[in-house]
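With one protein chain removed, the remaining protein chains of the complex are shown where they sit.
Chain nomenclature is as follows: A and B, assigned in order of appearance, with residue numbering initiated at 1 for each chain independently.
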Amino acid sequence: MSTIAALGRLRAAATGYAQPAATVRHRHLSARPMVLVPYVLAGEAFAPLAVLVGTDRDRPHLLAVPQPRDRDRRFAHAAELAGRLLPHLGAFAAETETIERRGDDPYERSLDAPQVLVPTAGGIEYLRLLGRSTRFRRTDGEFAVPAGVPLLGRWSTWLADRAGVPGSSVLLAMTDLLTQAWATGQSAMEDGDLASLLAWIDPPAGRRGDEAAREAEGGPTAGPATDPAFDERLVPLITAFDEAVAAERESDEDAARGERERRAEQAIRDALAAELMPTWDRMWRGVDLLSALPAGASVAGRWEADRASYSFFAADLADPESRPQPRVPGAISAAAQLAGRERAQARLDAEQVRDDPLLMAAVRLAGEAFRGELIAVDAERMVTEPGKKTARPRPLLVFRTEDEPLFGPGTELACVERPDAKARVLVNEPGRMELELFGGMGGGKAPKPGSVPERGEVLCWTSLIAEFRRSPDWPAVEDTPWTHGGPPPEPGSEPDSATATGPEPDDDALEEWS
Amino acid sequence: MGTTGTTGAIAGRLEQLRGELPTRNHNARTVAALAANPGCARRGVLDAAGIEKTVLAERLGFPARYGRSPFAIGRGNVFEARVKADDGRELRRLLAEVLGADPDDGALVDVDRGGPTGPTARPGREERVARTREALLRAASGDPDACAILDHPLLPLDVAGRRAYLEPDAMACRVAGRLHVVEIKSFAIIDGSADPGKLASATRQAAVYVHALRGLAEELGLDPESVSTDIVLVCAQDFANRPIAVVLDVRRELATTRRRLARLSGVEELFAELPEGLTFDVAEERVGAAVARVPAAYLPDCLSACELALFCRDEARACGTGGDVGTLGTSVRGALGGIDDIGTALALADGTRAPEPGQEDVARLLRRAQALRHEALGGVG
């Protein structure tokens, strides 16, 4: 961690109030985010217990499963959730703009895309598992599920996959958003608790953040894992529900049928609502705090990539031939995913420090950037470089700086304020930096007008230069080489193979826990 | 190794610290947890004395927020029973799959059942250890290809001079002349991967069993290396409760376990620093002061590994001027070049305090960092 970021935590601990960790918001924030607060049953691989969901802070929808181990109820819950989520997720596909591409066909990109906010990183994992457990379900045959269920699975899978792409904003955890913007006086591990994190940032009136955080600890958890103490309270409620269901199956009094079961279910819903509502309120409080921050200059550009990904995915869904995402990626797609994420990470790192003076301050402290005032310019300077016949414009720039960059002679630098400019270090001595400008001046015999900075300008230069790397040409799947296991079997020919893509019922369709 | 024991004087010292406080029997989980924060003297002393830290934490007014969900416990039990059911049929199938054992050969010996007091009575601990030894010897001398399974074995292990009894929910199986520890966990392996944290904790526990089993084998005159460092982990597959087995290499964790146990026996050095006559068995209002006599090394990771963590965190936040930087995590601490006190670090950054000899470099770094932070925040940070 940079000493500058560490100072933020120290100051927060000493004052009792969170401190800025960024001067801008580095993620896109939708005007109408879909907030999702999920709970799952402890001990199970994936058994949804409840969600609070909605786009209106005043109208949360509670979807609860009174007996999460009951397969039918589980899928009824998934169908209900699909009913809430799918209209919103699909709503942005219709309005598009046409984007021209060099060397490729133009494509349609939606003007906006959905955004889902969950409390913690666990919520992202929840969507991944929701996707995995529903996208292969059949809508016909013996274990048929409602049509929305596999569709929800494919959307959830897209969201969770996309969340792994650095800088993406379609699915975000509130704790990540808040810790990017603020430093608390507790550890990163404790910041994983949304209640105490938010208490540091936004304590109740008249309270200090540290006090409020301590009080918030041990309260209802933001999930998706439940608090064991809450589970102790839930056990008798679920037992009562099971008994009600069993009793009513045997009862033949029409009047009483359903009433006991309904009451038992209501008791479970009440308990869940009480446990989930504080998190719901915190989610929206977080949205308010984040909206008050200005977005970084590059945020819109990265959101464009999300919009493009959304459009491609929505178009694929609409194709009747398309299949659900495979259980695990094949060798080629895994490699392409890794390469794509590394490119996104490089872009994000470069853009964030340029957008945010506080992040750039850490780069300056590490000696990889400096900020200084231009005190002398020789705009006429021409240099004939070794191996070249003609002299090229190489303006000389002399800066005064209090920074202590560790650049050796010849280091190439990029400029924050003048993104086209490229310069090379000539002399680096304490307080003074001599650079020669060699790029961003046009191809002419003299620099193009306005391309040479003028005396008095205060500029920031860094050796962290994001290289544009083209995506490599990956082999076709059927050309997977022998070093990587050779071509995978045709989909469907070996249903047990790890790369099988066909929808097939899992065993858990058949099994039920008692 | 491990049975070197502690001297009588040390045993007396531990006795005194403990007083009438309830003690805890070490199990694989607590022995595995010794690897967390080994630099903490407080934890070392309490573990060596075998004090039940949950009770101590309550007396200190900082009850631990631990607990397992009844749903998780229920599912774990059901899963384990299913794997072992029917004379271990399912388990045999899995062992055949991953180790190449013959599923139809070899007996399942339930160490916990039967005996002189009747077929259903549960024997005492030493009795079960004796039966485990006997069953091991029998298995070792039997057909090397037979898949002999020991259910409910009890393994003795010397932890800082006190005898602990490890009760694998798992079993020791002998396949092809080698003994393999089997761990049964109900968490899921989905599409070939599982939660790395849960896997790590299962691996650490299994390593403790391997260590104890090697000790037992040595006592019995068997080759300790015949206890394999490849353990079998049985988990649930995907979203179903069908069991699946994987083999895990626990060599790293075994080395760690040995180091930590050896270190625990070196608890004498810690006592040299403690006041004579110190005991934790005192009235509630004085227990905090007594515990505070043993220095702790609190870090945020303690919150998930030690019952006393909330007490130690409170203490660390209150110490010095502004608290200990360790409370903010090791990455913050690492950025401050050895300044341990929050107030001192800030005073150096603000230039309101002159650096002591040896602090000049870090003070300069802090002042520059503060100046840059101030500039970036437009003069408000």
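We take it that contacts are C-beta pairs under 8 Å (C-beta built on N, C-alpha and C of every residue); 3 or more make two chains touch, one makes a residue touch a chain.
Keep this in mind: contacts and distances are computed from a predicted model.
Q: Leaving aside the chains you can see, what is the UniProt protein name of the one that's missing? Options: "Peptide/nickel transport system permease protein", "Helicase", "Small ribosomal subunit protein bS6" or "Glutathione import ATP-binding protein GsiA".
A: Result for the unshown chain: "Helicase".
Q: Considering the entire complex, write down the shown chains that touch the omitted one.
A: In the entire complex, chains touched by the missing one are A, B.
Q: Can you say which of B:35, B:55, B:278 or B:292 touches the chain missing from this structure?
A: Touching the chain that is not displayed is residue B:35.
Q: Which residue, A:83, A:146 or A:164, contacts the hidden chain when the whole complex is considered?
A: Hidden-chain contact among the options goes to A:164.
Q: Using the touch definition up top, pick the residue from A:87, A:320, A:450 or A:472 that touches the left-out chain.
A: A:472
Q: Just name the one of B:68, B:125, B:252 or B:286 that touches the chain not displayed here.
A: From the options B:68, B:125, B:252 or B:286, the contact with the absent chain belongs to B:252.
Q: If the missing chain were put back, which residues of subunit B would it touch?
A: 35-39, 189, 191-194, 196-197, 199-200, 202-203, 225, 246, 248-249, 251-253, 255-256, 258-259, 263, 297, 301, 330, 333-338, 358, 361-362, 365
Q: Across the whole complex, list the residues on subunit A that are touched by the chain not included here.
A: Residues touching the hidden chain, for subunit A, are 3, 164, 166, 328-332, 334-335, 337-339, 341-342, 345-346, 366-368, 406-408, 472-475, 479-486, 498.
Please note the rule applied: only the chains that are shown with their structure count from here on.
Q: Can you compute the centre-to-centre distance for subunit A and subunit B, using the mean CA position of each chain? Integer Å is fine.
A: Measuring from centre to centre gives 34 Å for this pair.
Q: Inside the complex, what are the residues of subunit A that reach subunit B?
A: Within the complex, subunit A touches subunit B at residues 1-11, 13-14, 19-20, 23, 41-46, 129, 132-133, 185-190, 218, 226, 228-229, 231-232, 235, 327-328, 357-358, 360-362, 364-365, 402, 404, 498, 506-508, 510-511, 513-514.
Q: Can you list the residues on subunit B that touch subunit A in the complex?
A: These residues of subunit B touch subunit A: 65, 67-76, 78, 186-188, 190-192, 236-242, 300-301, 303-304, 317, 322-323, 325, 327-329, 331-332, 334-336, 342-343, 345-346, 349, 365-366, 368-373, 375-377, 381.
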